[in-house]
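Worksheet: the structure to be examined is printed underneath.
Yeah, one chain of the complex is gone here, protein chain that is, but the others are all in their spots.
After this line comes subunit A, so read on.
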Amino acid sequence: MMPARLQRTLLTLAGAAVAVLLAVAISSVAILAAEASPITALEAMFDFGDTQAQVATAVAFILNRAVPLFIAGLAVAIGFRMNLFNIGIEGQYRIAAIVAAFVGSQFVLPGPIQITLIVVVAMLVGGLYALIPAVLKVTRGVNEVISTIMLNYIAINLAAFLVRGPFTGEREAGQLTTSTPQLPESAWFPNLNFLFEMFGLPAPRGGLWGFLTVAILVGVIIWVVLERTRFGFELKASGLNASAALASGVNPKRMVISAMVLSGAIAGLIGMPEILGRTHAYGSNFTAGLGFLGIAVALLGRNKPVGIAVAALLFGFLDRAAAPLQFADIPPSVIAIIQGTIVLLVVIANEITSRMSMRQEERRAARQLDTTSQAQAEVAA
């Protein structure tokens, strides 16, 4: 007989696969409604270009897009683990990004120190900004969903004010976008183009952001913290049953504060790949909305680091298809439809598979109970 754990994993994977296939089928209807062929659309999505350079660029685009989504998913998942809905990731990463970009532009130190300092500042600012709703929740009982949404508006407007006012850098004549001063070259995260060269591929245009390595490291650390430490266990316990956790000695207030601050600190990293790898400044064109996408990615990844990584890569893959789809005369909104249906269906599939495995577990327990009581009856006889 299959071990229960393996069976559960297989069931989950099967559920996810069915959900993705169903999503593709539903999206095909949308594509047909837009008077295009779903086959052409699929071909366009998998068409990475004719030359090796184009393939390398496409792969780098997917990874570059997946990295911030992965970090955002992690940040969301930490809160979700204990039923704490940190909707404020959006504001936390924007405010962290602009402060870190500005602070980083004010001094020049050797590369590793400079980059570490910028990253630490970003995590500090993100964590501190998340501390506000956490304190409100433990002291005044303010629902964190409401307070974090409100704090998003404050952060977005504050960042917009800072980039125009106190934190603004020089801009070229005739340039309308504003940004913080450029980071010194020591703060530019080295890219990972050598990986492509190792495989005999030409370096991608734009480069593969080196922050990928930090993201993987953070993913591993978060996995260890969530699955292999007392903190992670207490987090999960508070989420599953708060009163039981309290009864067994978990301080709920401490848990809310530490989970929220950790979530905010990770959120602070979301903007780093772009700032350290490409723009080297926080500008008015800075990618917005990653915090909200992170919620979808975390849901898709079932709040587990590996799942989140797969979900982020899937989103990156779909987002890359925006241009090739348009070359094939298919509206790019199809991608948003696919992403939406996948998230919805995966959530439904998760619910179904978890109910199925729960029922199996019950049956197995009942069977075991049966055999033991039979044995006892025989002994008694």
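The rule we apply is simple: a contact is a pair of C-beta atoms (placed from the backbone, for glycine too) under 8 Å apart; a residue touches a chain by one contact, two chains touch by 3 or more; residues count from 1.
We take it that contacts and distances are computed from a predicted model.
Only one of "Response regulator receiver protein, CheY like protein", "Aspartyl/glutamyl-tRNA(Asn/Gln) amidotransferase subunit C", "Nucleoside-binding protein" or "Peptide/nickel transport system permease protein" fits the UniProt record of the hidden chain, and that name is "Nucleoside-binding protein".
Shown as candidates are A:Thr9, A:Asn83, A:Thr177 or A:Asn251; the residue that touches the absent chain is A:Thr177. When the whole complex is considered, the residue among A:Phe80, A:Trp188 or A:Phe286 that touches the unshown chain is A:Phe286. Residues of subunit A in contact with the chain left out of this view: 40, 43-51, 54-55, 57-59, 61-63, 65, 156-157, 159-161, 163-164, 172-178, 192, 195-196, 199, 201, 205-206, 212-213, 216-217, 220, 279, 283-290, 313, 319-320, 322-324, 326-329, 332, 335-336.
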